[in-house]
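Shown here: the complex without one of its protein chains, the others still in place.
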Amino acid sequence: MIAAIALPRRPLLRAPSVIPGFGLTFGFTLAWLCLVVLIPLSAVFIRSAGLGFQDFIDVGFSARALAAYRLSFGAAFGAALINAVFGLLVAWVLVRYDFAGKRIVNALVDLPFALPTAVAGIALTALYAGNGWIGQFLEPHGIKVAYTPLGVVIALVFIGLPFVVRSVEPVLADVGHDVEEAAASLGANRWQTFRRVILPAILPSLLTGFALAFARGVGEYGSVIFIAGNMPFVSEIAPLLIITQLEQYNYAGATAIAAVMLIASFLLLLLINALQIWSRRRMAS
Amino acid sequence: MAATESRTARWLLIAAALGFLGIFLFLPLVAVFAEALEKGVGAYMAAIVEPDALAAIRLTLLVAAISVPVNILFGVSAAWAITKFDFPGKSLLITFIDLPFSVSPVVSGLIFVLLFGAHGWFGAWFAERDIQIIFAVPGIVLATVFVTFPFVARELIPLMTEQGRDDEEAALSLGASGWQTFWHVTLPNIRWGLLYGVLLCNARAMGEFGAVSVVSGHIRGLTNTMPLHVEILYNEYNFVAAFAVASLLALLALVTLVLKSIVEWRFNYHHRGTGH
């Protein structure tokens, strides 16, 4: 066998390619990623590690912190559940039916992505306060929304809705009408078709949307603090507790709580990645 | 068609969906403008041209003007490296790029306090040189770059993966250089996706609250962005002024949604994926 003569040097990291620019773009990407994201994030863990185990547990899992986690995770879970139901409904209506103003409604679904959270926060508070447009009807029935945990759920429903709608929409559009017609031709009624044919097909994407909404809700700050009331042990969310600690120059407390939140976020991210892989596999087959 | 709902069922489903959207999305949007104009146009205008408000608007524009181009540069570069080449660890890299989306905004601000704050790793070093990062504009920019980090990249990566490498290879086979290929072939191919990513990135950059709130220090007229200014006004029970400034941000959101929809309809651009 003749030895290769003027072969280009085989790159170390990657498959060879004629397209130029790998070194430049990969190098820049990696450097910038480390500088802006990875090194700063690692600061939380390194500083937490400096606390020592007992101190970390004491501040990271104090009674007040536990109450805050309970509220953040509980409200996010409740809001994600509500969004799973209504997000699916909205996606269904947008994919399956035609009606006047559909395009505007479709654009409006993304409002929570585009509207600054603080604006959403004060607007929701104005609506649900005792004298607000909605609050005035709820208050006489003894339902208080603003400045209670219920207000937190309302804010997180607002923030999380598009995650579910936009996750489910493409998959729902992909479930062909022919499959439904096949089910109908086999004698299934409309509800059976939905439950046994459509729902299993969109379930991975629905769970993905749920998890995305949940993950966002756990860390949400801007839209919540105005409507939450922020009473320690009652309506204080975990991100707010971090800020409170910071304002009292309690860096250790803030860092420990942040570390707990970060670990929770990473676990959720792993879950979401797994769900998306499952969802893609479902769609491909 | 045989396999569809009855008229009544369809009507009920549409009504339920629209009712839900009306209460949860449309009403808050209307409330912003209604509250802002409660005391008339005069009070509204006065709140906006007030010096601290103008300073906040200027700062918000400045922060966006820095962080958006930085993220375009990063996003295009990352997408090029990831989609035009094969290397091990690619999906891990994509996961890392997505990380900021899953971090709470407050934590996103905190990490820069831990690095550059008075008690931070590099705090003393910068303090000696009289460079202030936390409670100053650089900190706000850093936190904003962090929270908007994935927007452009995650829009471009699926798009460029789908487009493949044929066009670039064709251009190279015709003798084009790498830069010529990028400017004349790749960039026109990805322009709508890029614009889409930039729109969302910009909306978040101008509207970010939690992360910026941690690093800003809330100094009126100096380190207050528009969302922070809204918060201060609101906490002072100056509701009309708070909602007036908020209405500008709501307008920004509406313009973003309109432009985004135009990119989707007019240029038939299909946004892929979720999760902002």
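Letters A and B mark the chains in the order given here, with residues in each chain numbered from 1 onward.
Operating definition for what follows: contacts are C-beta pairs under 8 Å (C-beta built on N, C-alpha and C of every residue); 3 or more make two chains touch, one makes a residue touch a chain.
Going forward, contacts and distances are computed from a predicted model.
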Name under which UniProt lists the unshown chain, selected from "PDGLE domain-containing protein", "Electron transfer flavoprotein alpha subunit", "Acetolactate synthase" or "Sulfate transport system ATP-binding protein": "Sulfate transport system ATP-binding protein"
Which residue of B:Met45, B:Ile131, B:Ala170 or B:Leu251 touches the chain not shown here: B:Ala170
In chain B, positions touching the absent partner: 166-167, 169-177, 180, 184-185, 188-189
In chain A, positions touching the absent partner: 1-8, 15-16, 18
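Simple rule for what comes next: only the chains that are shown with their structure count from here on.
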Residues on chain B engaged by chain A in the complex (per definition of touch): 1-5, 9-10, 13-14, 16-18, 20-21, 23-29, 31-32, 35, 74, 77-78, 80-82, 84-88, 93, 95-100, 102-107, 110-115, 117, 119-121, 142, 145-146, 149, 165, 168-169, 172, 177-178, 181-182, 200, 203, 206-210, 213-214, 226-228, 230-231, 234, 239, 242-243, 246, 249-250, 252-254, 256-258, 260-261, 265, 274-276
In the complex, chain A residues that touch chain B: 13-15, 17-22, 24-26, 28-30, 32-33, 36-41, 43-44, 47, 86, 89-90, 92-94, 96-97, 99, 103, 105-120, 122-124, 126-127, 132-134, 157-158, 161-163, 166-167, 177, 180-181, 183-185, 190, 193, 208-209, 212, 215, 218-222, 226, 238-240, 242-243, 246, 251, 254-255, 258, 261-262, 265-266, 268-269, 272-273
